[in-house]
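Every protein chain of the complex appears in place save one, which is left out.
We call the chains A and B, going by the order they appear; numbering starts again at 1 in every chain.
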Amino acid sequence: MDNSVKQNATEHKSVPTYCYNCVAGPDPMRVEVVNGVATQVMPNFDAAAAHPGRGRPCVKAYGLVQKTYNPNRVLQPMKRTNPKKGMKEDPGFEPIGWDEALTLLSDKLNGIRDRGLIDQAGMPRVAATFGHGGTPAYYMGTFPAFLASWGPIDFSFGSGQGVKCVHSEHLYGEFWHRAFTVAADTPNTRFVLSIGSNVDATGGPCAIARHADARVRGYKRVQVEPHQSVTGATSSEWVPIRPKTDPAFMFALIHCLLHEQDRTRLDIAFLRELTSSPYLVGPDGLYLRDKVSDKPLVWDQSSNQAVAFDTAGIVPALEGHYRIAQAITVSADDQRQELQDVDGCTAFSKLLEHVAKYTPEWAASVCDIPAETIRRIAGEYLDNACVGETIDIEGTELPFRPVAVTLGKSVNNGWGAYECCWARTVMAVLVGALEVPGGTLGTTVRLNRPHEDRHLSIKPGDDGFMAQKLNPTDKENWVAEPTGRNAHRTLVPIVGSSAWSQALGPTQLAWMFQRERPEGFNLPEPTLPDVWFIFRTNPAISFWDTRNLNDLIANFPYTVSFAYTVDETNWMADLLLPEATDLEATQLIPVGGTKFVEQFWKHKGAILRQKVVEPQGEAKDFTWISTQLAQRTGLLEKYNNAINRGAGGVAPLKGEGYDFSLEAEAVDPPEKIWDAICKAASAQLSDSKEVHDLAWFKENGLYLAPVSQQSWYLYPTMKKQGLRFEMPYQERLLRIGKELGNRLHEKQITWWDAQLSEYSALPEWHDIPGRWETALVNEGANPEDYPFWLLATKSMQYHTGANVSIQLMREVSQNVRGHAGVIMNNRSAERLGIEQGDRVAIRSHIGVTFGRAELVSGVRPDTLVIVGQFDHWATPYAKDLEMPSLNTIAPMSLELTDATGSGADIVRVTINKVKGGVR
Amino acid sequence: MTRYAMAIDLRRCVGCQTCTAACKQKNATPPGVQWRRVLDIESGEFPDVRRSFMPVACMHCDEPPCEEVCPTTATYKRADGLVAINYELCIGCANCVMACPYEARSIAHEANFAYGDQPMPNERAMFDPERINVATKCTFCIERIDQAEALGMTPGLDHQVTPACVNSCLSGAMVFGDLNDPESTISQLLKETKSYRQSEELLTGPGVYYIWDKA
């Protein structure tokens, strides 16, 4: 026993459960309970053999004990008594009983059902916003089943997605290789070029363990980023690149690989057989196609003629220009053109010509990285690529290409992100390192289905590529009238229209258009939702221009917050409902397989979150709340049926050889619902060989079945289906960009024209940092007044943890630099007379945030960095931390929004020493 | 004779403070008292900068200066290498705090809780008044090690009898075990690697080894 108190304990147990506070989870853990009180979090070593993080949760999990007993929790339902909303208005929350709270809410909801689920602008009357990366779903019990039973819901109002995630990677990653997020095959790789990816802070226990093993094994990781993050610290080399110039650096690397290295060092077979490199491109940039079949043509070297790419027995030419006697091209809106005796250039040669100008010397002046460093890194990448080698993965021989390129936030969102994602994927295909052991891998899918197995999302599509479910841009099917307030189906074809698509649309727009709309705006006038649900989210802190966002949130007519504490967003809420939090409620979720960020398992199964301790106060299990809402809104049958279909999150309750379905009209207690889900999940995972009930899961924590490591790599599936990666030439994107432009222009929409420029077959460098300067000028500001780039970075202690009010996190985070203020280069500070610990004001053209200067050498002299998302003014405990936040002073700007609808977490600022308190 | 010691592979450590948090929770140390922490160390000037992470705590020295100066014998060196504190003897004079070259010791002079004066249920459950006004420090989770024999388990191998920090370490940087057992994981690891100990010139014989490269 750890101390005398425990020695005298009458009850002492260790309860298995999970932590899924960030997208790097879930991670198994145990909680020690002494006399009914949770006292400490521990690893769950029962899962050590299967969990890539060896059964360990990260530091955030250790805050869950304090999270449970935090005296600042909302512990009973509260209703607002002050009808005025605003930062300065005390909401006057008044405690009420659950029955009254649910009656208030169901009256609102039933009123909506009476009026119709869609309002006059065609928007859902109910909106919902959840926090980072879908993780709130793993704490909301059967609420997804309630949402599914409700009907249309608007997820447009983002809480940071699009600007705080790796947004372009989500969209283009899935497009090119079913990679909602991208990772290195760390256990097998030899060389990782990590451009701003802070995986040793945000990758969770799985990434930490895998990279630590790789370091000891001797892999090399080169970290390219303006400040030396934790990952920069643990890398072999830090290359301090100028902010937002990453595409130039990567284009120069591709230049080196293509123009300065022997061609035979590339993976010619991969390029020829698994990419569109041999496809012939006509003078107008479109594929030259077979007149009859519409299939792209390649030049067959054996017969010396152009043939359809999938003709048997051919040897397609990878390089060169050829005269093509007859071909067609298919442009936007199916415009066909017949061509004779036309010049056909292979896509690969197009690439060669395209990158010829991007020399290391050119890039050096853009990126502030010496040309010789760029050359050396390109050389090291190639030296380690092991082109031609193979590796045995569980009895199957696969290509072994142990080089990977990973990208971080701010590289991967906003302008320039498309270029980076493209360049990274090109670098992989040039050496055949895409989706093979050691290389650059996708983790999972979210825009495509099924989420649990990305291989199953691969189906043959047009032109030898996998099928894509893009939002239509053709005249007949284009969604001219938005179905959600961020217009994702109207503006962003590549985001698709699956369950996750809306939240990955241009979420800034939903907020921006509430306040001001671009000139010539002729979409339906944006409306506010009648009811807005929020859970584990605080957009008033986590999005941008947060002070103005506060005012917008104050306009929402009825906000319902499943509340842990009062915070800056639910300060404007009308109803606070305290849900039983992490250690207080029951839920079964999928675990294992491959998932972001580096969860590559050789097992998959289900893991239980259980009621480790009784809920504090009047907090209620989310499943209980959901069932009550379903009952009170007359949706019980749909709700139960949704659970029966699998909306519980793991398995349908009825499957082959088993049936644990709930009765459609039953009001079941949470334990009964989860008991059925446990049984169904175990039956499904074991092909009905084993059925484990809730009691079994409570005892054992998780149930796993083995899966093959081959599932980590798409290569075998692509080969099996005879498909090619849609690389390097983006004819499809070029075409749909034109099509989208046609649609928008037909509707007199020109305010999205700048975004249309992103749809290019081979991305060109343009002055990406200059966009921020131009934006300043357009706002009437002088860029010289804002000489620093302010970046935001993440930390393991706080990353998506919703844990700013946890004292333990605050305390331990103080040991990691950056958690006391703003990181600044020591010499730049000296020039400005700023000393370590000085109070400083960081100003952009829209506002100011205050903090303390933390001086380091490991940051560029032109760059400032703020960790996390703070600057709270309502959240108890957090509001006293005196931390600055980029979000307070970063503008939302259509001009700085890219074609995917995302913006980069970066803003031009000035900094100066101030007297007095931080506030 | 057993000599429990710890090896920390600096190549692995990412400075995440999971060990710091795990220690705080397992040992219920009050806010501000950290029996162990991970230092975030920078050297060099831009652009040639190195940043490293180094976990520090009580080094459980062979010749502990804290034990030598302790006037009450509250601090004592055990036969198995652990440096322990008998809270009932300690008078809180802080001489040991001054003697420790590793900033490992703390004295909390009053009960202090995460959210002010009132303890949360978990703090109440773990609160030990014996620890107020006396010197405290990392114990290598002595209670666990003392259970090992009765349970037939081996510290460092069996998690139940292994220090909480070692169990918690995400990167597997921390290894615990018997230095005098040539077959132990720690002995083997130290054989395969280059390591140093903090301030060896002070002749304290620290029981924590910092690994920095392969042998």
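Please note the rule applied: a residue touches a chain if its C-beta (ideal position, glycine included) is under 8 Å from a C-beta of that chain, and two chains touch if they have at least 3 such contacts.
Basically, contacts and distances are computed from a predicted model.
Asker: Which of the following names does UniProt give to the chain that is not shown: "FtsX-like permease family protein", "TIGR02186 family protein", "Phenylacetyl-CoA:acceptor oxidoreductase" or "Glycosyltransferase"?
Answerer: Answer from the record: the omitted chain is "Phenylacetyl-CoA:acceptor oxidoreductase".
Asker: Hey, which of A:L75, A:I96, A:A214 or A:L636 is the one touching the hidden chain?
Answerer: Only one of A:L75, A:I96, A:A214 or A:L636 touches the chain omitted from view, namely A:A214.
Asker: From the list B:I41, B:L157 or B:L189, which touches the chain that is not on show?
Answerer: B:I41
Asker: What residue numbers in subunit B mark contact with the hidden partner chain?
Answerer: 9-11, 13, 37, 39-43, 45, 47-48, 50, 52, 54, 56, 65, 67-74, 89-95, 97-103, 107, 109, 132-134, 194, 196, 198-199, 202, 204, 210-214
Asker: So that we can see where the missing chain sits, which residues of subunit A does it touch?
Answerer: Where subunit A meets the chain not shown: residues 214-215, 217-221, 234-237, 240, 364-365, 368-370, 372-373, 376, 815, 817, 820, 823, 826-827, 829-830, 835-836, 854-857.
Following the convention adopted for this analysis, only the chains that are shown with their structure count from here on.
Asker: What's the distance between the Cα centroids of subunit A and subunit B, rounded to whole Å?
Answerer: For subunit A versus subunit B, the centre distance works out to 38 Å.
Asker: Which of the residues in subunit B end up touching subunit A in this complex?
Answerer: 9, 11-12, 14-18, 20-22, 24-28, 31-32, 34, 37-40, 42, 44-47, 49-53, 114-116, 118, 120-128, 130, 141, 143-144, 159, 164, 167-173, 214
Asker: Could you list, by residue number, the parts of subunit A that touch subunit B in their complex?
Answerer: For this pair, the touching residues of subunit A are 1-6, 34-35, 37-43, 45, 53-54, 56, 58-59, 62-63, 65-66, 68-72, 200-201, 205, 208-209, 211-213, 215-216, 228, 230, 232-234, 238, 240, 796-797, 807-809, 811-813, 815-817, 825-827, 856-861, 877.
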